[in-house]
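Mind having a look at this structure? Questions to follow.
Here the complex is missing a single protein chain, while all its other protein chains stay put.
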Amino acid sequence: MSSFLTQEVPISWYLLLSAVLFSLGVIGFLIKRNLITVFMSIELMLNAVNLSFVTFAHQWHAVKGQIFVFFVMMVVAAEAAVGLAIIIAVFRARATLAVDRIDLMKL
Amino acid sequence: MHLILFFVFAGFCLAGAINLLLQSHPINSALSLIVVMTSLAVLYLLLGAEFLAAAQVIVYAGAIMVLFTFVVMLLNAGREERTLGSRTARSVGFPAVVAILAVIATVILKAQGLGVATLGEGLTNAKGSTNIEVLSGVLFHELLLPFEVTSILILIAILGAVALASRGDGPHGSRERMGGE
Partner (left out) sequence: MSAPLHLWLIPLLPFAGFLLNGILGRRLPKWIVTAVALLAPAAAFGLVLNAALGLFGIGPAPGSFSSLPYVETCPLPWIDIGALHVDFSFVLDQLSLVMLLVVTGVGFLIHVYSVGYMSHEEGYARYFSYLNLFLFFMTVLVLAGNALVMFVGWEGVGLASYLLIGFWFRKTSAADAGKKAFIVNRIGDFGFLIGMFLLLANFGTLTFTEIATKLGQDPGWQGGVVTVIALCLLLGATGKSAQLPLYVWLPDAMEGPTPVSALIHAATMVTAGVYMIARTHVLFDHSPFALSVVAIVGAATALFAATIGLVQNDIKRVLAYSTISQLGYMFLGCGVAAYSAAIFHLVTHAFFKALLFLAAGSVIHAIGGEQDLRRMGGLWKRMPFTFAVTTVGVLAIAGFPPFAGFFSKDAILYAAYLHGANGKALWFVGVVTALLTSFYMFRLWYLAFLGKPRGEDAPHHATPWSMLGPLVILALLSICGGWIGIEPSGGLSNWTNWINMERFSGFLAPAVGANAAEGGSAGLELILSGAAVGVALLGWLVAHLFYRQKSRLPAQAAAALPGGYKLLANKYYVDEFYGAAVVKPLLAISTYLLGWVVDKALLGGAAWLLGGVATFAGALLQRWQSGNIRSYAAWLAAGAAAVLLFLVVPWPDVLASLSAIHLGAAGH
């Protein structure tokens, strides 16, 4: 039992977790019908990628990995601000947040 | 210790992610996402990225998700409606996701040279230098320019958000209209 407890976690498990989180994000992007929820799935995908960056930074003792995550966070913050502003503008124009109803771009 | 912590917080991550998918009200999805974020912060700590863990909590969970929650409440988004749906999303999208997951998993499992994550081992093994010291050493020396540019990027994003979200008739217009609804 103690050996089990003191066992280390293989790097590949972190990476698998990251992959699974990413796929869950894609699935969410595909099946959710509310615009805000779709946006949240995108955030989930980004976080999964962040996790894999940090994992690799730990694996190879590379500080650049963590710095990349830092920058990603900054950009995501900006992106979230702008994206939500767009969602508000769309809501004002179409009075709905259903993804399927916002199809003005169809031929 | 490491293993238990990993299992617990990885479990929280997965649970939160799946809950995000299953909930129909966006506010519940937002709260699940917050759970995911904080669990990830703990995982960062396990991987020796202390600064990032803090940043994750402050920025992601504390700012971005709050923003999401504000917007959900602002727009009074209700439960998701049963709309037409898209057959393409199911028939083309799901196999694609499965394929992506399979490919990445295969690559990960087949990769050589991946070791184990050692608890407490940071970026450097040197005594006396902390994670944040190393980080800031690189950040403010080599990558000063991207750092400054990023700050300008955020400034632009703020301006853009204000411009997009405001109504046409003046900066006070939105407050009056929104208050009336």
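We just call them A and B in the order they show up, numbering each chain from 1.
What we mean here is this: contacts are C-beta pairs under 8 Å (C-beta built on N, C-alpha and C of every residue); 3 or more make two chains touch, one makes a residue touch a chain.
All of these numbers come straight from a predicted model, not from anything done at the bench.
Only one of the listed residues, B:4, B:22, B:73 or B:92, touches the absent chain: B:92.
In the complete assembly, the contact with the undisplayed chain comes from A:30, out of A:16, A:30 or A:63. Note on the undisplayed chain: of the listed residues B:104, B:117 or B:139, the one touching it is B:104.
Chain B residues in contact with the hidden partner, per the touch definition given at the top, are 85-86, 88-93, 95-97, 99-100, 103-104, 106-107. Take chain A: the residues that touch the chain left off the picture are 26, 29-31, 38, 99-100, 102-107.
The definition used in the following text is that only the chains that are shown with their structure count from here on.
Across the complex, chain A meets chain B through its residues 4-17, 19-28, 30-34, 36-37, 39-41, 43-44, 47, 50-51, 54-55, 57-59, 61-64, 66-67, 69-71, 73-82, 84-89, 91-92, 97-101. The touching residues of chain B, counted against chain A in their complex, run 1-4, 6, 10, 13-14, 17-18, 20-21, 26, 29-30, 33, 36-37, 40, 43-44, 46-49, 51-52, 55-56, 59-60, 63-64, 67-68, 71-72, 74-75, 77, 80-81, 83-86, 89-90, 93-94, 96-97, 100-101, 104-105, 108-109, 111, 114-119, 121, 123-124, 131, 134-135, 138-139, 143, 146, 150, 153-154, 156-158, 160-165, 167.
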